[in-house]
Each structure stands twice: as C-alpha cells, then as structure tokens.
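Below is one structure. I have some questions about it.
Removed from the display is one protein chain of the complex; every other protein chain stays in position.
Right after this comes subunit A.
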C-alpha cells in the first residue's frame, strides 16, 4: 500500500502571511482610487456635454467637503500607486540596452517617475494658464 499522503496547506489569508504580500495588496488596492477618480472625471465630462447649468451643478458639487476629502485621499493613493507602478516596471519590461550597457533598474524607475512628475506639472501649468 502507498504510504504517501502529501499534505496540501490552505491558502486562506495568504496575503496576510508576508509583509511583501500585504504591501502588494495595498498597492493593488490603490488602483481602485485610480478607477474611482477616472469615473468622477468622466462624469464631469458628461455633465459638461449636457450644458452650462449641468456643468455648474457638477462644479458646485465638487466643492462639497466630502468630495474634497476624497480628492485628497485619492491624490495620496494615486501618488503611491504611481511610485509602486514605476518601481515594478524594470521587472516587467524587456531589457533596455544603452551604449552596450543594460540600463539599471533604478534608472528605469527614476526616469518613469521623472516623466510622470513632468507630465503632472505640465498639465497643471496648462490648466493654470487656461484658467487665468
């Protein structure tokens, strides 16, 4: 008779068993804020298409302290999401060879973050310029 009886351990609560997995769940969780914020912006666009009154109603709704609070929370979540997104990027893309040398992980993460920061500041300057 076969005396083997391999024991399969449960995966219940797997993400709580290692700090790395907890962090993974947090940075994946921040994606929900990205989706929620995109939803709010899309809804704004819809209200804009419906005319001036609808647009102004949306704008005043945005001044609600709950909305402002959510935006602050979303900003923090999005910033963290951006950081972790570029942090994992060197692992997810093909090797980049510059002048015969493979680009280091930090060079990839750093340039990703720099481009994201430049894009944010550029957009902010553009909107600021249009609003004046």
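Here are some notes:
Keep this in mind: contacts are C-beta pairs under 8 Å (C-beta built on N, C-alpha and C of every residue); 3 or more make two chains touch, one makes a residue touch a chain; residues count from 1.
Just so it is clear, contacts and distances are computed from a predicted model.
Think of the chain that is not pictured: of "HEAT repeat-containing PBS lyase", "Imidazole glycerol phosphate synthase subunit HisF", "Fumarate reductase iron-sulfur subunit" or "ABC-2 type transport system permease protein", UniProt labels it "Fumarate reductase iron-sulfur subunit". Remark: the residues of subunit A touching the chain excluded from display are 3-9, 11, 14-15, 17-18, 20-21, 24, 28, 88, 90-95, 100, 102.
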